[in-house]
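Certain chains of the assembly are absent from this excerpt, and the rest are unmoved.
For clarity, chains are labelled A, B and C in written order, and residue numbers in each chain start from 1.
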Amino acid sequence: MKFLTEYRDPEVVESYVGELHKITTRPWTIMEVCGGQTHSLVKNGLLDLLPENVRMVHGPGCPVCVTPVHLIDKAVYLAEEKGVIMCSFGDMIRVPGSRKSLLEAKAGGADVRILYSPLEAVKIAQQHPDREVVFFAVGFETTAPANALSVVHAQRLGLTNYSILASHVLVPPAIDAVMNDEDVRIQGFLAAGHVCTIMGISEYYGLVEKHKIPMVVTGFEPVDLLQGILMTVRQLEAGRATLENQYSRVVPAEGNPEAQRVIQQVFEVTDREWRGIGTIPHSGLEVRPELAAFDANRKFSVSIPKVPECVDCIAGQVLKGIKKPYECSQFGKKCTPENPLGAPMVSSEGACAAYFHFSGVGL
Amino acid sequence: MCLAIPGKIKSIDYQYNGAVKMAKILFGGITKEASLEMVPHAEIGDYVLVHVGVAISVVNEEEAQKTFRYLEEIGELDELVEASQIDRHDGPGLDQ
Amino acid sequence: MPQLDFDVITLGHGSGGILTSKLLAAGVFDLLKNPLLDTHHDGAVFELSGPLAFSTDSYVISPIFFPGGNIGELAVNGTVNDLAMCGAVPKYLSLSFIIEEGLPMSEFWEILVAIKFAAERAGVSIVTGDTKVVEKGKGDKIFINTSGIGQVHPQAKISTTYIQPGDKLIVSGYVATHGIAIMSVREGLDFETDLVSDTVNLNHAVKSLLDEFGSAIHLLRDPTRGGVATVLNEIARDCSLGIDIMQEQIPVLDDVAGACELLGLDPLYVANEGIFLALVAADVADQVLTKLRETDVGKQAAIIGEVVPEHPAQVVLTSRIGGKRVVNMLVGEQLPRIC
């Protein structure tokens, strides 16, 4: 497949790995923000190829993992008690709420559907005019245009039975929050390529300057990641801290103006709670008040008690890169992908699950 | 986050009375429908990056080659001068 | 299709009364007829001497008609293949239906015909059966159970205990084809593809390997649910040895690779039909591969790994780019990912 296969070429990989080994003289700690990058690093065995001195830390970039427990509880409630058709992505429905996941709600008889796209949910709403259809719209900036588009489509079709339960988070405030934590020892960032495809790269200049840290907008294939790491290490070794763009084939500096427009049209920025991290100011998107009819949060009055997160789970520290998953006392013991205690064990994007799946417990 | 992969536009059609531009997109043999609303200028034959049913970017073929020349370039660069800070608006770090 | 009084299956067809009897007489018995077929519901009687292999599986696939086949042939091939994986020559099958009220008679007939031909291809006789009908909403069109009896091949010595370090791992064909073909027609995920399920009986190919290589074939497994990864983990666990596999060597169709990229799935965890894994003595591995490639079902066979003394009970994959990682068992269902 063009634009994929060539970025997996073993020879190119070898030359990048060689160069990386050649230039790395000291230990460096780099965070890849995005769970997709984590996934690719472990799935392709890349971690195995990096110099020992290059230590990768897995960031909070898994939207299903950082979705707050009470929103999952709300989705479960809507599915179980309000009888809505609750739609979402496959990895979202396995994330545990305080009582159960959407998958367990489904096991209990709720109508929960796994979709490839929010636009499919609009079709379902069209097919079932007598039912309420809710799309559990999780995601970072990358997914926001698609979720916003689903609202635009529903509006265009005059549907009154479609709404989204938005759990949208934004990357730059999260990077800022990570770096503001005094325990954090991150020296460089791979910024998330697909987020920047939408938003462009300008948001990151301020972060680079504020935290004096190199940042490279990076893609997802092995060669992309190696190049991104190499560019970061080169900066680190040279004592520089700038913003670079490894992933220019799909990330123009200005991002995607159409996508930004539709996001603006449907969403507005809000403070947002991140599971395992806490509330980060201006780090989320919510549906604009004028579109309240499409906002499941406003459409359905649901009051569910807020439940504290699991005390054993050190997800917050894992998501901030302070600890590795295997440093958690529950990792691979009480907490496994079949029975996750915390969010990062849930999606195969999650840092804990990625370690569990691809590295093997204890490896 | 954000699983997105590049595919080639096979055909384009319009839905909702022409209001929505949709495409059939080829991914290594399979075809899946995606919205082109976010990439209005995309044409048949273009490669677009698709995420959850929405094309979010047209792949830039020229930029795509840079990764394969990068090691060479930095080799040449290293030989020439010690790299200086790349400035905010037009350094090679942003453009490549 | 015979003239039946009803367009759809109703509860009465499972009541054990005259409707059941008519359905069986006009449909099942007539189509599947053979001298042993038990036509009075209790059981079949035949001569057979051991060692015998005995296997069962229930088929609950949705949709019941999918690109490349239907649940009927799947049910026959599945149990035939499980027997073959035991090193046996499949002989007799049982056939048990759980039908949801309202199944169109024409669809039931199409499934029966597929069963008939699949049994013929595999050279097995369906000798006993059962038909139950459940209320609408208490089933999913049709579930099929087949159980089978086979005679273990005289040269076969199939067991995890025979596995040794150095054994080569052979896969008989493309991986993940069936699972992705099914997914291509699932609501909310569907995509266009020419992909068809590769469901097929493997017993003839297996027999030809056993005829020639006998006890050099140490283990056979069909990596159905849970995919190749899960079966390899089970094997590694059972023999307390490690298994190394090479991503580069694993045959995957382009369409399957594309769909896996799109949905975020790993072909190693996708369900298969119509392929098997063999662990064979290193010294005959190439000959086995050659022989297998001569069979109808083994044209794409490949050596994809080997048994190693290191990392016992673990499966380690060397990726296309040369990195290594552990391949675990599947957890839960494989669901398409957003990220």
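The definition used in the following text is that a residue touches a chain if its C-beta (ideal position, glycine included) is under 8 Å from a C-beta of that chain, and two chains touch if they have at least 3 such contacts.
Computed from a predicted structure; not experimentally measured.
The displayed labels stand for chain types whose copy numbers in the whole complex of this file are A x2, B x2, C x2.
Quick note on the criterion: only the chains that are shown with their structure count from here on.
If each chain is reduced to the centroid of its CA atoms, chain A and chain C end up 37 Å from each other. Chain C has its Cα centroid 41 Å from the Cα centroid of chain B.
Spacing of chain A relative to chain B, judged by their CA centroids, is 20 angstrom. Multi-chain contact residues of chain C (touching two or more other chains) are listed as 254, 257-258, 261, 264, 337-339. Of all residues in chain B, those touching 2 or more other chains are 1-3, 5, 27-28, 32, 52, listed in ascending order. Residues 1-4, 6-7, 12, 15-16, 19, 34-36, 61-63, 89, 116-120, 139-140, 142-143, 145-146, 149, 153, 156-157, 192, 194-195, 197-198, 201, 205, 216, 223-224, 227, 231, 234, 238, 240, 242-246, 248-253, 256, 258-259, 262, 349 of chain A touch chain B in their complex.
Listed in rising order, the residues of chain C touching chain B in the complex are 184, 191-195, 253-255, 257-259, 261-262, 264, 337-339.
Per the touch definition, chain B reaches chain A in the complex via residues 1-6, 8, 16, 19-20, 27-28, 32, 35, 37-40, 47, 49, 51-54, 56-57, 59-61, 63-64, 66-68, 70-71, 74, 82-83, 85-86, 88, 91, 93-96.
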